[in-house]
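A single protein chain has been omitted; all remaining protein chains appear in their positions.
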Amino acid sequence: MWEYKKILEYPANVRRQDPDYASLVVTQFGGPDGELAASLRYISQMYTMPIPEGKATLNNIGTEELAHFEIIGTLVYKLVEGIPADVLKNTRFAPHYAQHGRANYPADAFGNAWTASYIQSHEDPVASIQEDLAAEQKARATYEYLIDMSDDPAIIDTLSFLREREVVHFQRFGEVLDLLYDYMDDYEEWG
Amino acid sequence: MEEEKQYVSGFEMDRVRLAHAYIPYQQYTDHYTPARALKQGTLYPELYMPYQPGPRGYY
Partner (left out) sequence: MDRNRRPGSPVNVEMLREIMQLNFAMIETVLFLNTHPTCRPVLDLHNEFASRFNKLVERYQERYGPIYASYENAEYPWMWIEEPWPWEIKY
């Protein structure tokens, strides 16, 4: 089960409000390489992971990704909070406002709703972990595109934190992959 | 603490096989203070690889 801590993993601020940027960064809330996809991918895969290190890694990284989902949600919320409709209507955020108001909704930067088709879960542990390694790289690259398009130091600061987490997660999944090779070698020997 | 690229020694090349992906195992060396760790996104200096925009992209 999960228990909420009434804190953010990272103190996420925005220096100034920017509805246009909200409609871009939202892709890490509900897009193909976003944090919701990351979390649900890992906590779906953990059940059949054959080695304890792998189960723990998927569980803890899946949990951390949900905290990242909250950080991105915080950025989107702060970027548009209280901005009147007649201002929003002239921004990229207008279609979002038409369907959701200023509420957060897991969609990508084009407005496509989140879908489980973004993720895969295989009983074959090597196939799953390689999907996870790829997911971490795609998320890292996405954060770099988003950093390239921002001139708000507070946003760049938070996105840089999240980007670095993808580097660390990649390392941990790489270590699990190594342990899986050992596990499968032993399995071959002992049957 | 130095911030240049970290290369890993002792990677066991005799264990590698074709058509397998390998990431070297991290060896613990040192850690940042919690304050600096949160700022940089990792507790471990050898994993701190910040984004350096440039022609090659990434880091």
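Brief remarks on what is shown
Going in written order, the chains are labelled A and B, and every chain counts its residues from 1.
In this text, contacts are C-beta pairs under 8 Å (C-beta built on N, C-alpha and C of every residue); 3 or more make two chains touch, one makes a residue touch a chain.
Only a predicted model underlies this, so the values are computations on that prediction, with no experimental measurement involved.
Only one residue from A:Ser23, A:Ser39 or A:Thr74 touches the chain missing from this view: A:Thr74. Those residues of chain A that touch the chain absent from the view are 3-13, 53, 56-57, 60-61, 64, 70, 73-74, 77-78, 168-169, 172, 175-176, 179. On the side of chain B, the interface with the absent chain consists of residues 25-26, 28, 31, 34-35, 37-38, 42-44, using the contact rule stated above.
We take it that only the chains that are shown with their structure count from here on.
Each chain gets a centre from the mean of its Cα atoms; for chain A and chain B, those two points are 21 Å apart. The touching residues of chain A, when paired with chain B in their complex, are 10, 130, 133, 140-141, 143-144, 147-148, 160-165, 167-168, 170-171, 173-175, 177-178, 181. Those residues of chain B that touch chain A in the shared complex are 20-26, 38-42, 44, 47-51, 53, 57-59.
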